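Removed: one protein chain of the complex. Kept in place: all other protein chains.
Think of it as A, B and C in the order they're written, each chain with its own count starting at 1.
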Amino acid sequence: MQQILDDIAAEMASETDHGKVADYIPQLAHVDPNQFGIAIATPDGQVYAAGNASTLFSIQSISKVFTLTIGLGKLGDGIWTHVGREPSGDPFNSITVLEYESGRPRNPFINAGAIAVVDAIMMGHEPKATLGEILRFVHFIADDDSIRFDHKVAASEMQHRDRNAALAHFMKSFGHIKHDVDKVLGVYFHQCSIAMSCEQLARAGLFLVSNGVNQHTGVRVINAQQSRRINSLMMMCGHYDGAGEFAYRVGLPGKSGVGGGILTIAPGKGSIAVWSPGLDHVGNSKLGLKALELLVQKTGWSVFSN
Amino acid sequence: MQQILDDIAAEMASETDHGKVADYIPQLAHVDPNQFGIAIATPDGQVYAAGNASTLFSIQSISKVFTLTIGLGKLGDGIWTHVGREPSGDPFNSITVLEYESGRPRNPFINAGAIAVVDAIMMGHEPKATLGEILRFVHFIADDDSIRFDHKVAASEMQHRDRNAALAHFMKSFGHIKHDVDKVLGVYFHQCSIAMSCEQLARAGLFLVSNGVNQHTGVRVINAQQSRRINSLMMMCGHYDGAGEFAYRVGLPGKSGVGGGILTIAPGKGSIAVWSPGLDHVGNSKLGLKALELLVQKTGWSVFSN
Amino acid sequence: MQQILDDIAAEMASETDHGKVADYIPQLAHVDPNQFGIAIATPDGQVYAAGNASTLFSIQSISKVFTLTIGLGKLGDGIWTHVGREPSGDPFNSITVLEYESGRPRNPFINAGAIAVVDAIMMGHEPKATLGEILRFVHFIADDDSIRFDHKVAASEMQHRDRNAALAHFMKSFGHIKHDVDKVLGVYFHQCSIAMSCEQLARAGLFLVSNGVNQHTGVRVINAQQSRRINSLMMMCGHYDGAGEFAYRVGLPGKSGVGGGILTIAPGKGSIAVWSPGLDHVGNSKLGLKALELLVQKTGWSVFSN
Partner (left out) sequence: MQQILDDIAAEMASETDHGKVADYIPQLAHVDPNQFGIAIATPDGQVYAAGNASTLFSIQSISKVFTLTIGLGKLGDGIWTHVGREPSGDPFNSITVLEYESGRPRNPFINAGAIAVVDAIMMGHEPKATLGEILRFVHFIADDDSIRFDHKVAASEMQHRDRNAALAHFMKSFGHIKHDVDKVLGVYFHQCSIAMSCEQLARAGLFLVSNGVNQHTGVRVINAQQSRRINSLMMMCGHYDGAGEFAYRVGLPGKSGVGGGILTIAPGKGSIAVWSPGLDHVGNSKLGLKALELLVQKTGWSVFSN
């Protein structure tokens, strides 16, 4: 396994087209594009890593997997009154689909859906309480208390919040958001600002590899059915309008973030985190996607083969 | 395995809500809704069956898997210049998405996409030649030369062709259809009219279970990568706007037809065909979906668990 | 008045940018763009003309005003069960709006609406009978029996019918078209192929100037309320997504055609026909629109001033 990761990291180091770093906030725009990291956590407790696998990056939308898990834990199937579970076939921040569906987001991984999940788990509490809960949950699943919000990133997102504010006010006009819009957005932008390394992220995803149990710590995070369902949502909706492409090329459940990270789950095999800041035209990490395609070729881990 | 199927068939027999049989053509409207069949073909050559598993039914959109396979065989990746591979988040016959994407269908499993695939594989030939090719391919993968078109169903579909004719003319206005619209529709409606039993259908799907090789006959149908990719497309786009629901509840690649059939692939485990004519509100077999959910619970075959 | 027209024709002769001639059928593509004609018929029976005012051109969508008038005459307000009367804010051949409104066209001047009007006035008759009726009506209002269909244009449109065939089949799939699609399109393309000169067209529009009475012949064509309503529809919907621009710059009811003609009504003042084959980016005659803007400045005929 270590050899495979080393080979992939070497191959990625020779790539010249890294894609384009996200530039809508300065904190993301200034990241050096010439970085690549990969880490795999396996059920036996091992973590393999190569490249810049211990460098912290902004996990951004990958955090939506964690808040959905919290939501399923707190509300069970009740979470589906807040958000649907169908792929959208639209860019991550489209407002049109919202209008035709009366303000109810299609799934928890488009921005509108993730904002609705935040609103659902706040349950009348203040942002600070919900943020504490989210961070404690990430500490728990990653078995690492050093993980932190990046308040500068969160503040910058808040300043450039217009598209997300439009989505949130729009949902609120249909009654799909209960709390104050700015408070909900405050939580949402902090959740997205969490800084993690590939090694931390791979470990955090381990509970989805083994039917809800983090085999590194031995602790059950959610039940087996919930684990299966989160994986299905990552497969169907984890990459905006690039979901079909990811399934076609990688064939594993995954969730990408605009910071250049991708968390990918190979059930029974391992939790894979890759990171490279340059993005392709649909907003997924360009080298990250390439690396995952290579990994699946070398390991045969696609869920669509045997 | 036989016990599991018998239990499922018994449980389905006690269901009272069978959904609503498709009624847009008389040949489908007159099918008795109180029927249920299930069959599983496994890589070792066994076929297990229960209920009305040898009754012939109209496979309808399930045929799209077979023509896509033919298209991949004939054109390789060239097939993707004719059709995309992203989920659509729209009903199977929506024309709106076509307009915003300048007439190129999103994937090969919505009607527009399947019509574009037919146009792609005709390659200047007459309908008769293409239909012969399609039928021979189905005989080959199912290892059964008795499978036939139902010409009455095809003729009736042709008479009620307006929605599909709109899609085809619309694509042709953008240059995405090369042949005469009525000829393309003639092939398309015949392909959909193929009558098969659950047992035949399960056998026909076997090549997708074992990386492109039909282990019953020992013959390679397509290569491993193509097999993986067809499975990914069935997972992402196999059930129109019910794709997310199917992934969530069943967790396997599948393709449904309005005749009440569903072909489902469990990589490495088996090819499953279920049939019950009553449909749910998105057009998938109501009991078929329930039966598959039960089967996955009993076998643990979801690709999202280990 | 003659002086005004001569001045306008002279000014148009000096224009160098004539726009782009429609090129989707060869019969339109081969028209010489360096032509401009204008004619005004006034209630006192005079016809003033300048430029190429006696040259025949394809009236195309201007014919929709005449078939709507026939429809109002035959069905009265019943015509509005076939078609709406709201502006569409979309290109002339958009199919998306049709889908969201279940196949009922927004107004009689978009293609889908004009096709629905043809279907409404056919009333079970064969195309030949309806075409005879349309031509007799145009002879009657223009007081000129020499006006003819251009069968070559109609045949060429039929050959390139895909977009309009898509619209018609789509409406038929919702039950909004009763007759055979190809027969309805045959009538529609012939109606659009009528060849008229500016002088003939100006005379044909005269009944809309004087509350339904053609003051040249003294004969009532429709009642005053119907005349007022047709004018309102020309104002609101006569120029596809350029309707606002036309109202803003010209301020009169008008209907344009892709052949480069525009029929414009100044209630109580005159019926104005302009023609120049080059089109602007929304498909209206570029010089035609300029000429009308000049005319209104010189005459003060806008309905929005006093």
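In this section, a contact is a pair of C-beta atoms (placed from the backbone, for glycine too) under 8 Å apart; a residue touches a chain by one contact, two chains touch by 3 or more.
What you see is a predicted model, and the numbers here were worked out from it, not measured in a lab.
Participant: Omitted chain: which shown chains does it touch?
Facilitator: So, spelled out: the chain left out of view touches A, C.
Participant: Decide which residue listed in C:71, C:127, C:253 or C:288 touches the omitted chain of the complex.
Facilitator: Reading the full complex, the residue touching the unseen chain is C:253.
Participant: Using the document's definition of touch, tell me which of A:141, A:158, A:181 or A:292 contacts the absent chain.
Facilitator: Checking each option in A:141, A:158, A:181 or A:292, the one touching the absent chain turns out to be A:181.
Participant: Among C:9, C:209 or C:295, exactly one should touch the missing chain; which is it?
Facilitator: C:209
Participant: With the full complex in mind, choose from C:233, C:258 or C:273 the residue touching the hidden chain.
Facilitator: Spelled out, the listed residue whose C-beta touches the missing chain is C:233.
Participant: At which residues does subunit A meet the chain that is not included here?
Facilitator: Residues in contact with the chain left out: 94-96, 98-100, 161-163, 165-170, 172-173, 181.
Participant: Tell me, which residues in subunit C touch the chain that this view leaves out?
Facilitator: Counting only subunit C, the missing chain is touched by 84-90, 97, 106-107, 209-211, 224, 227-229, 231-233, 235-237, 241-245, 247-248, 251, 253, 267-269, 302-306.
Rule of thumb we're sticking to: only the chains that are shown with their structure count from here on.
Participant: If every chain is reduced to the average of its C-alpha atoms, which one ends up farthest from subunit C?
Facilitator: Computed centres place A farthest from subunit C.
Participant: List the centre-to-centre spacing of subunit A and subunit B in whole Å, with centres computed as mean CA coordinates.
Facilitator: Roughly 32 Å separates the two chain centres.
Participant: Which residues does subunit A have that touch at least 2 chains other than itself?
Facilitator: Within subunit A, no residue contacts more than one other chain.
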